[in-house]
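Omission of a single protein chain aside, the complex is shown with its protein chains in their original locations.
Moving on, here comes chain A:
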Amino acid sequence: MSRAAVLCGLGGALPERIVSNEELAAQLDTSDRWIRTRTGIGQRHVVAPGQSTSDLAVQAGAQALASARGTADRPDPGVGPVDLVVLATSTPDRPCPATAPDVAHRLGLGNVASFDVSAVCTGFVYALATAASMITAGVAGRALVIGADTFSTILDPADRTTRAIFGDGAGAVVLRAGEAGEPGALLGFDLGSDGSGADLITVRAGGSRQRSVPGPAAAGEEFFTMDGRPVFTRAVLDMSRSSQSLLERVGWSAAEVDKVVAHQANIRILNAVGEQLGLEEKQIVANLDRVGNTVAASIPLALRDAVAGGELQPGHRVLLTGFGGGLTWGSAALVWPELETGRPHR
């Protein structure tokens, strides 16, 4: 058997504060009906003042690590301590340095390799591919992979669309070295990007492009912006193409996939991907009505909710697919393993 990266732990964290559609409707020209019919979102969680991406990442990471320890009757096979932390985020605590070393430190993981991955909503799939590849190559033995974002900190308070869509959160998995063929072994990845679409999902100010120009940034350029309709089309086409491409490589038909856990962008994007791939509704995992689009956290949070709700079972063939700023997209496939997970989150 060849060496493979095996998923063996799962966790998630959401900030306490919930912002309902009604609360948004009281501040902006929108309504619960408008938001629900266009996005499928009913509420989202947002961080408290002073709470940051690393705070959520530490909580989710701790939960994933606890879940990876196994139980008395099914102990962890023990392939050594965590020696790698990969954090996917587009809202790091600071522009420099990366947030992952701080998270690793606060989790008490010692002087492990740690770094951030920036691929916006595809970040978790990119981070998973990076960590899995490092395990397969023998560079790491056990990795904590976290997707964490606090987009509430970069949204334009007056933008009714982005404020309705995005929520804060963190999700994490633990990967360990194992053997191909084990449940939980990552079977393959499909990754891609198209920088010609960089302006479609962006924060214009705050990087070296703006700072190299004298004078303050133009009004509003510090905020996140998204060009909704072209993003909708690209999200559907790129997640569908990426999924198809990976399914061909793995040798599964779309009908043979038990659960498709796509980036929770918008329920209508999920349904349109289902339409393109010929999926039935029961194959599509959706939790965005409760959490919104949590960017890099969305796939692991959806996994955690699907496990907690009994929708995702050991032995299920699972396809993960994401799309985000960059533009970027990526997919991963695995057979779901037995996991010890904590309580379902709110």
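Everything below uses one rule, namely that a residue touches a chain if its C-beta (ideal position, glycine included) is under 8 Å from a C-beta of that chain, and two chains touch if they have at least 3 such contacts; residues count from 1.
The rule is short, and it goes like this: contacts and distances are computed from a predicted model.
Engineer: Just go with whichever of "Carrier domain-containing protein", "Sulfate adenylyltransferase subunit 2", "Sn-glycerol-3-phosphate ABC transporter ATP-binding protein UgpC" or "Iron complex transport system permease protein" UniProt uses as the name of the absent chain.
Structural biologist: Matching the unshown chain against "Carrier domain-containing protein", "Sulfate adenylyltransferase subunit 2", "Sn-glycerol-3-phosphate ABC transporter ATP-binding protein UgpC" or "Iron complex transport system permease protein" yields "Carrier domain-containing protein".
Engineer: Would you indicate which residue among A:Ala66, A:Ala205 or A:Leu237 is in contact with the undisplayed chain?
Structural biologist: A:Leu237
Engineer: Need a quick check: the contact residues on chain A for the chain that isn't drawn.
Structural biologist: 37-38, 229-230, 232-233, 236-237, 268, 272, 275-276
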